[in-house]
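See structure below.
Heads up, one of the protein chains got dropped from this complex, but the rest are sitting where they should.
As written, the chains take the letters A, B and C, and residue 1 is the first residue of each chain.
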Amino acid sequence: MAQVLSGTFAGKTTGTPISMVIFNADARSKDYSHIADKYRPSHADYTYDTKYGIRDYRGGGRSSARETAARVAAGAIAKMMLRETGISIQAYVSQVGALALERPYQELHLAEAENNPVRCPDQEMAAQMEAHIKEVRKDGDTIGGIVSCVAQGVPAGLGEPAFDKLHADLAKAILSINACKGFEYGSGFAGVAMRGSEHNDVFIQEDDEVRTRTNYSGGIQGGISNGMDIYFRAAFKPVATIVPEQESINQAGEEVIVTGKGRHDPCVVPRAVPIVEAMAALVLADHWLRNRNAKL
Amino acid sequence: MAQVLSGTFAGKTTGTPISMVIFNADARSKDYSHIADKYRPSHADYTYDTKYGIRDYRGGGRSSARETAARVAAGAIAKMMLRETGISIQAYVSQVGALALERPYQELHLAEAENNPVRCPDQEMAAQMEAHIKEVRKDGDTIGGIVSCVAQGVPAGLGEPAFDKLHADLAKAILSINACKGFEYGSGFAGVAMRGSEHNDVFIQEDDEVRTRTNYSGGIQGGISNGMDIYFRAAFKPVATIVPEQESINQAGEEVIVTGKGRHDPCVVPRAVPIVEAMAALVLADHWLRNRNAKL
Amino acid sequence: MAQVLSGTFAGKTTGTPISMVIFNADARSKDYSHIADKYRPSHADYTYDTKYGIRDYRGGGRSSARETAARVAAGAIAKMMLRETGISIQAYVSQVGALALERPYQELHLAEAENNPVRCPDQEMAAQMEAHIKEVRKDGDTIGGIVSCVAQGVPAGLGEPAFDKLHADLAKAILSINACKGFEYGSGFAGVAMRGSEHNDVFIQEDDEVRTRTNYSGGIQGGISNGMDIYFRAAFKPVATIVPEQESINQAGEEVIVTGKGRHDPCVVPRAVPIVEAMAALVLADHWLRNRNAKL
Partner (left out) sequence: MAQVLSGTFAGKTTGTPISMVIFNADARSKDYSHIADKYRPSHADYTYDTKYGIRDYRGGGRSSARETAARVAAGAIAKMMLRETGISIQAYVSQVGALALERPYQELHLAEAENNPVRCPDQEMAAQMEAHIKEVRKDGDTIGGIVSCVAQGVPAGLGEPAFDKLHADLAKAILSINACKGFEYGSGFAGVAMRGSEHNDVFIQEDDEVRTRTNYSGGIQGGISNGMDIYFRAAFKPVATIVPEQESINQAGEEVIVTGKGRHDPCVVPRAVPIVEAMAALVLADHWLRNRNAKL
């Protein structure tokens, strides 16, 4: 549970930084003693040891996705702020392994993502994904997936024109989440095969608002939001902790066998959904504040 | 041509910021007067106007990819610094439209990318890409593509563990390039369909060096380089400026027709190659310097 | 007492941020209810209310010097790091009210500052200062003073040439301490009346080391340390909380009387000594790390 240590008074924020702490009440340090000097494949054990010359091996230490709990806590506050300005953010699982939800987000009821354990708003696909994850778990194995995210109600003008383009900051924030391997927004990788005449989003005036007829731009043009929906997708690799024995080496460079004790999660993608929302909220809140200074 | 205004003395850098300027000797401002108050589809005209209340419409102003010339100039210096430390970076075109080079980079002679105008190291595929671009040009249309990039000789230890993960900073830098819509590193989006047991990179000791048998991690684990090759891919959309007439609106919200005067480039992807290299070099140089402080 | 929440493992830092918390076990919030809507003279009540539209009036909230406890905790770690590099920092009280210690720091045993409650290394002057503070306390009044600080063993090369000059960063850090009104280093304000021929510090070679015969520069030239002692002085105003009644206004703009309940400290200067040391240590530690990147 997150405790607020500072920054609020009488139910309101005061302008002082809001400090929150989540004490890990469920740590089982001894689960990890068997890997104290072993480099688990595709974990951060080796890189941390090399960079710092020391590593807290319990639970992966700082490289553990437990770290993202703090992001979700901070994101909850960013979301409260964004709600005041009319911005909402909704993420969901759109792929697990090879099972891909092909329907565009406009056809889905995104809120239904919270009605099943895999956080997929298509109940039929959700059932298939769930079954698939169970199968993977039986093998002691893991599987990756994709989280899609939509931000609605974002006013035109958020984002900076050169290095801090809105989608560039979103990409950095999302790729800073553990296990994330890719980011695309709007037409993304699929858009490269389109022609400009097909990909261009024509501007129209509708109910006194400027809109575009299509939205391959993903709500961002030249790094700056244009008032249309912002949507993006994030790829997550299969978790590195698996049950079967794996070959590896230890700090001394000797060959060792790594076994997957500790808690095992066959697919983190459903749990990445609130983290993706949180990071998107933090980026949008930052840019909302920065945009105040665009015009005197 | 880039002129050095400050930061060097007697052929060496002095520690003073290196200031360079490239005067645009080839501006044709009148090419753009016809779009002074029109919002070109999928350009930044509308978002700049909305954000700043004013826009320099000549050549797209700051939203023009001309801005990236400065990045290439800065990247050239970063590359010189990286070369001293044994790091090299090579990008190339791996896809134009639907024409995708499927061969992994290990099978290619990357330096051959400079031997043809599309900057694809596979000469046969290069010829196909070139023909395709010519065809697109005939229609006054544009097409997108993918740039792949490999950084070799990167020592283990570059990157920060939480928000400034090495791949997150690479993603931001690459997505800050005009027209970039997606970024993936290592196994990327394709990796989501893999199982952990297959995706995990087993550590081995080889010639007194720690290596991994496979490299789905793309040379980065937990946000920190592990000494293996870093490789990533960047998606570029088709350029928005096309020759055929397009519908749009102007600042007053009235319907107008936009025609594609000005210089027309059917596919920017070959020209994105040095920009991708430059941005990657800047990120790696920054992290190389930051990493000096990891251990006292 | 400061508790370490993160950043250490098995008695060593890990590279993870070191998080410490000091829970205020001695808060008496009700002491302050009488000033909830009053603007205490020369406190931050009015400015916080104006800036944020809300204020935590208990103990001054964030504007309380209690905040500096965190700085001392962080500074303790910076000092440990600096000690490894041979840098030591010693501050002391050199003036209380009009009682000024005129002897230069070279003639004092700075460590003796810890042997009396006013933290003045001259025991005779310390006694006078103590007596003076007692007198001020009897009146329910307060008095200001000056803290002097010396950093020794600082290698040449710390500091940046333009905006982040070493003394500029020291000034900002020291003036960010509550009640600080002025900063001078080396010859300071007195130096303005000197002539260049008198003020210039002549370089000499001594025991294979470059030194200067005098040190009016205060160990910093062009913003960069030159290897000589760094010394500076910081002025602290009399504390604003006094016992006698004072006129003021409240949030509604009505005239009110403010009375000095709550804990009363007639002279904070002795307690500013460890804070000055902490802030100086943090600045030097930062610049020590930054200087690693000056030469490849």
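As a convention for this text, a contact is a pair of C-beta atoms (placed from the backbone, for glycine too) under 8 Å apart; a residue touches a chain by one contact, two chains touch by 3 or more.
Predicted, not measured: the structure shown is a model, and the values here were computed from it.
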**Message:** Out of C:73, C:126 or C:168, which residue would touch the omitted chain in the full complex?
**Reply:** C:168
**Asked** Residues of chain B in contact with the chain that isn't shown?
**Response** 5, 9-10, 12-16, 21, 48, 51-52, 54-56, 61-62
**Complete:** Residue list for chain A contacting the dropped chain reads 15-16, 81, 84, 161, 289, 292-294, 296
**Request:** Quickly run down the residues of chain C that touch the omitted chain.
**Result:** 39, 41-44, 46-48, 50-53, 62-63, 67, 95, 97-98, 136, 139, 141-146, 156-157, 159, 161-165, 167-169, 171-173, 175-176, 178, 181-189, 191-205, 208, 210, 212, 216-218, 220-227, 235-242, 244, 246-249, 253-255, 291, 294-295
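Criterion: only the chains that are shown with their structure count from here on.
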**Request:** Averaging the CA atoms per chain, pick out the one whose centre lands closest to the mean of every protein CA shown.
**Result:** A
**Prompt:** Which chain has its C-alpha centre farthest away from the C-alpha centre of chain B?
**Reply:** C
**Message:** Quick check: which two chains are joined by the most contacting C-beta pairs?
**Reply:** A-B
**Item:** For chain A paired with chain B, centre-to-centre distance based on mean C-alpha positions, whole Å
**Value:** 23
**Item:** Whole-Å gap separating chain A and chain C, where each centre is the average of the chain's CA atoms
**Value:** 42
**Fill in**
Whole-angstrom distance, CA centroid of chain B to CA centroid of chain C, is 47
**Complete:** Flagged in chain B as touching 2+ other chains are 161, 294
